[in-house]
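Here you go, one structure.
In this view, the complex is presented without one of its protein chains, the others remaining in place.
Let's look at chain A:
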Amino acid sequence: MKFPMKWAVSLHRQFAASILKFQQPNFTRLRLSRGLSSKAKPPVTMGAKKENSDDEMDEKVKKYLRGDAANLEGVKDKKLKGQLAVREDLYGKSAKTAAKIEKWLLPSEGGYLEAEGIEKTWRIKQESIAREVDILSSRNQYDIVLPELGPYTLDFTSNGRYMAAAGRKGHLAIVDMKTLNLIKEIQVRETVRDVAYLHNELFFAAAQKKYPYIYNREGTELHCLKEHGPVLRLQFLKNHFLLASINKFGQLRYQDVTMGEMIGNFRTGLGRTDVMQVNPFNGVVALGHSSGTVTMWKPTSSVPLVKMLCHPGPVSSLAFHPNGHLMATSGRENKIKIWDLRKFEVIQTLPCHAKTLNFSQKGLLAAGTGSFIQILADFSGSQNYSSYMTHSMAKGYQVGKVLFRPYEDILGIGHSMGWSSILIPGSGEPNFDSWVANPFETSKQRREKEVHSLLDKLPPETIMLDPTKVGTVRVPQKKEKPTKKDIEAEMEAAIETAKGTEFKKKTKGRNKPSKRATKRREMIDKAKRPFLEQQTQERETSRKKQKTNPETEMPKSLQRFVRQKAT
């Protein structure tokens, strides 16, 4: 049964005069106004400019090199050394070419917002931006008001073309963002807590009251995932085709959506939580718990990879930077912490309340709380975040979820009265790669991409904290010898289990107490035996080591004739 949709779109746009600001030729990077006071730019001489551009190219080349060159000093095999040297040379050349392409050949330029004079960027309102921008972009700024269907959550497909919106009271809608067409809307007549797109716009999963369901683009229900239970949050791992869910009882489940196989089912043991995010860099799922800890999970282990204490109170939201090194967490104590995930240290603490966090492709952080949204940006690339833009919505609009739209300078906001979209210049990646995500995809291209991504589907074992370790040599870990205490503890534990074994109740006169006692003694001896053997072995080896005196060391050929002196 379909409810009529009230498209009471309150438009913030004003029909701007057709003034399109032309690009200035030497703006190659994202230009943002600097912090509190706009510094006057010092005059740059030609030499310094050239140095600047060289440094820029070096930076870019470093990015494309993906790490340091291999050290070929220790390679003794001349053939291998020659081959590796040729390879390293090729890498260097390709990194340089890629850097040049980035500088000269990319079709689009990024967005920017610069304040002039005494105005600050965070004072600039959306209306004034809409006035300055072209019509097509100003169309993307709107509020959709749907007050009776509950707080809305959103999800975008990876190319930013389609959006799925889910209202708490059961409203599911799929919208084509290019044409702002409503493709399909259905009313499932149940609480919907979360919605997530699968690998393309044809499939999405909705976390409904009792179980999550998978729907088609037409709104047909394809699957009911009963094993997941009452799910609070859903996340899709793109490369692995895994649907991760966390349910009311704190159970984390991973399901492979290609074959429907349940890969992992873990009890987190830390209670109910609805803060879950996937780190796009390495595919680990992070959960934020009410004790203030953030745990990171992979589908092949039942213990979390990392458990870190982030906040004194419950973690209210979590977000990952696309480069995989930064994580933003916010707690109830009105603080946002920016963590470096390589060292697991706090880089920055911001005094800002956030109920929801999201990083954009260019590293802008959106924090939403109440009816106020703050966008933070690091201007110099030094991971020092400061306020960039703000947006306050009408009072009564409680922000539920903020989500940046990929490849666009748009922030989608799901709130209690519907959803909105505002313009954030400089947040999206201007140049997409057709083989990764194409906003202008045709259906043929979509089908091809689906087949290729299925062929490249990664097995769940490839999820690890450092994804660059695939294909490298695993250094054998030196096993630490268990201490005496540990060994004794193990022995005690073994004896306890042996004592606790239940014996079969024998009848017909075979159940004599003496026999039972001897059997029990035998079981305990059997449990003790391996430890005693180990002890005697160690004693012997230590004795042997003491015996060999370095003074009477014989040459290797005569060692077998050395007589063991009897002590």
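The definition used in the following text is that a residue touches a chain if its C-beta (ideal position, glycine included) is under 8 Å from a C-beta of that chain, and two chains touch if they have at least 3 such contacts; residues count from 1.
Here is the rule we use: contacts and distances are computed from a predicted model.
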Query raised in the report: Which one, "DDB1- and CUL4-associated factor 13", "Alpha-1,3-glucosyltransferase", "Ribonucleases p/mrp protein subunit pop1" or "MOT2 protein", is the UniProt name for the chain you do not see?
Result: "DDB1- and CUL4-associated factor 13"
Query raised in the report: Which is it among A:Pro459, A:Pro482 or A:Pro530 that touches the chain not included here?
Result: A:Pro459
Query raised in the report: Which positions on chain A touch the chain that was left off?
Result: 21, 23, 31, 63-64, 66, 79, 98, 101-102, 106-116, 119, 121, 124, 128-129, 132-134, 136-137, 178, 238-239, 280-283, 322-324, 361, 407-409, 423, 425, 428-440, 442, 445, 455-459, 462, 467-468, 470-471, 556-557
